[in-house]
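All protein chains but one are shown at their positions in the complex.
For chain A:
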Amino acid sequence: MLQSKSFVKKTKQGRLVKVVREHYLRDDIYCGALSCTSCDTSAARLSPPDSASIIIVDTNVVLNQIDLLENPGIDNVVVLFVVLEEVKNKNLAVYNRLKSLCSNSARKFFVFSNEHHRDTYVKEMVGESPNDRNDRAIRVAARWYQSHLGGQANVLLITNDKENRRKAVEEGLSAETVESYVRSLGRPDLLDLVALPNSQDLNMADVEDLRPSKRKLVYIEHKPISEITTGLVRGIFHQGKLRVNRYNPFEAYVGSESIGDEIVIYGRSNMNRAFDGDTVAVELLSQEQWQEAKSSIVADDDEDEEEDVHLVPNSADDAPRNSDPAQIASGALNPVSSRPSGRVVGIIKRNWHSYCGSLEPMPMPAGNGGIAHALFVSKDRRIPKIRIQTRQLGNLLDKRIIVAVDSWDCLSRYPSGHYVRTIGEIGDRDTESEVVLIENDINSRPFSAQVLACLPPLPWTFSPEDLANPNRQDLRHVRVFSVDPPGCKDIDDALHCTPLPNGNFEVGVHIADVTNFVHPGTSLDEEAAQRGTSVYLVEKRIDMLPKPLTEDICSLRSDVERLAFSVLWEMTPSADIISTRYTKSVIKSCAALSYVEAQARMDDSRLMDSLTTDLRNLNSLAKIMRQRRLERGALTLASAEVKFQIDTETHDPLDIGMYQIREANQMIEEFMLAANVSVAEKILSHFPLCSLLRRHPSPTKEMLEPLLRTAAAVGLDLDVSSSKALANSLDHAVGDDPYFNKLIRILATRCMTQAVYFCSGDLSRSEFYHYGLATPLYTHFTSPIRRYADVIVHRLLAAALGISTLPPVFQDGPQLTSIADNLNYRHRNAQMASRASVELHTLIYFRKRPTDTEARIVKIRANGFIVFVPKFGIEGPVYLMRRGEKNGEWMVDEVHQKVTKPGTNITYAVLQTVKIHMEVVEPQPNRPKLELTLL
């Protein structure tokens, strides 16, 4: 049957066009109930037990109660197509969650295409709004289900819309609200998951009554959407994404295209209920108000938000923005900020999701039917406290929980939300590790059955058929070995170095041939693309590929035949590359060395065996290559990486120390860099538009500012005009003590941004440059087991060699860009998670061990200074005076980065060594933190 849909659409030019679309109605859509006798039940999902009913939900139920629907306690749900479409238009995040619910075979969710069914299609009536029409469509579908299933099952319509419920009951349907339905299930734990209806409802009014002082408007009303759109058009308002400063939740930035600059927003009242990531409309404040807004932040600062001790940042992305509260407090320092400031007038799109954290400690309230109102504090400092209602307060107080936000109205200081689930006890290592993973959006679930089905049959062994492939070269006779950190199980690179008769060397880098097992388009590939990278936490590793691949099939272990993708160079003894060759190969590694072992072999002059000779040859080549790279202007940056010794039983950290970098590490690094560069050149020459490369943008003057200021304070002049100049001046920056140079390098490192993946078609050639390595081209080829980028590069290289065809995804530019974006996002999250994990273990380590140690001052503040503890790789604030005291007896000299106590000769200057005491304190129960005090 054919229906035509016609509607009027406005074109971009503003003309009105009538659009007519066909709409086919069918009689072959099935109801999805297993017990149905008249329908095809091959795809059926619904099988309600006798007493239960099939439930049909409306759009608002899905939008607001997705957490409830995701709970396995709710099942046998019919999702109508009209609901699906409405959810898609209103909230894409919820739509994706609903989609995965519906496609999850463990859950009984069924999508019914009511819009295409002959009997359930409804045509819009004259004068009927689209909303009413959709509500009617839902009721018609519910009625169809009722009559179709007859007495076999009850059909229950769940809607919170009073009008819809009334009409449904009139039409002879059974309809209920979410709350009454959940109540009827007799599962009190589910009740906490029910999101509260809007705060205008009676329920909420009680709460407000309890706190009469809060009845007044806390925030200014948001402007209606129509006013915002006209304001945006007329240029009064500016649209942009709100980004809250990670280190100061009272300061946010809105990148606005209309004024081409970031608008700064100070204070919660100016932020006007916007969350990090929301798309907002901003009104600029007048210039006189800029300063005012800035200073008001201090008064607003009634929540106790202090900077914590944290790991030393590795790049500018991890480091705090250089506008610390100290500067703001002493506003005289920077007269009028050049940056415009503004306030949020409306929110165009919310970016609410669920947050991880814990409840603010509070006494158990008496009575109230067990329902308590509590404040939730997110671990992410950018998120304000969230008010929730719970029936299990006693249970939750010492737990890490996940909370979702429902609404925030202008009468209440905090947004209100609802409890989603408990992770575990606060302070427990497993719980906190999981929090780290959730916060960084890392998927640590086990691999699904579909993904595991893509693995080759186990146990996998090398078969002669692999050799029969003419593209695969047999390199089993070559003396290949690998050098990795001790205990490494996912070995993805191995090397060989054979002297040639003409005096040159054949050097080979062999990389695990992951793409031989991970084929494009399989669910294994999709999962890996989604995960993007393996994540290394202190006590565990979250793999990108399933364990059999990671630790066995692909891992280039010793004495077994493994498939590899090899880059083979002929090099002169002075490390000039004469020729480069790429091939798929079979190798048999003869030794899996650790860095320590490799170093020991090279250093032991008694050893003269062939393996050791290979190592020495490689090392001498690597030294030359490294020297050349440094001459080109590559930066040797330093990071303060720490390493834990973990107790094998309790998994608690036993010892903590700096990670030592040996010559062997640098040797391996050098060849990996060379392989990556060679591969980058090859794939770019074949696929100039769709190669995946990695670039490192040059830091701007602004970013290097803190480094220059510190350097100037100690009388050092750094030339930052180019990476070569910077490398040179870093080399010359030697002070009286041996650690000085490293310290300066660490400070330089944190000024750089991180390198990013990109698709070569998106940028011009000059932007491909890798600043840190000083190479015009770079990519990632050498770790396909733990990075998806390398998998892509392997496919590109194989296609460039004509071994395989290029998967269709590479022809789709936008999709390739989105893959690169996802990789950058995952990569960054993985790093953040590793750092957070180290921070967590540092805390656990110091819990039982208060320590005195040496530290270096890296920044002077109004009320103290920030110190860096080289031994443990952490930095944190040391306060010279108590909070709230104005800089009484101490004089701060910002220019020379110095604090002095007048009358005495006690001064503290930047980069000076101080003795500090480190101890874990618990200012609030269940909130341990590391405190640094001056000795």
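Quick note on the criterion: contacts are C-beta pairs under 8 Å (C-beta built on N, C-alpha and C of every residue); 3 or more make two chains touch, one makes a residue touch a chain; residues count from 1.
In this section, contacts and distances are computed from a predicted model.
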Chain left out of the displayed complex - its UniProt protein name, from "Trafficking protein particle complex subunit 2-like protein", "Glutamyl-tRNA(Gln) amidotransferase subunit A, mitochondrial", "Exosome complex component RRP41 homolog" or "Mediator of RNA polymerase II transcription subunit 20": "Exosome complex component RRP41 homolog"
Per the touch definition above, residue among A:V20, A:M608 or A:L935 touching the missing chain: A:V20
Absent-chain contact - pick from A:S38, A:N89, A:S103 or A:S722: A:S103
Residues of chain A in contact with the chain not shown: 2, 4, 11, 15, 17-26, 81, 84, 99, 102-103, 111, 113, 115-116, 521, 805, 807-808, 811
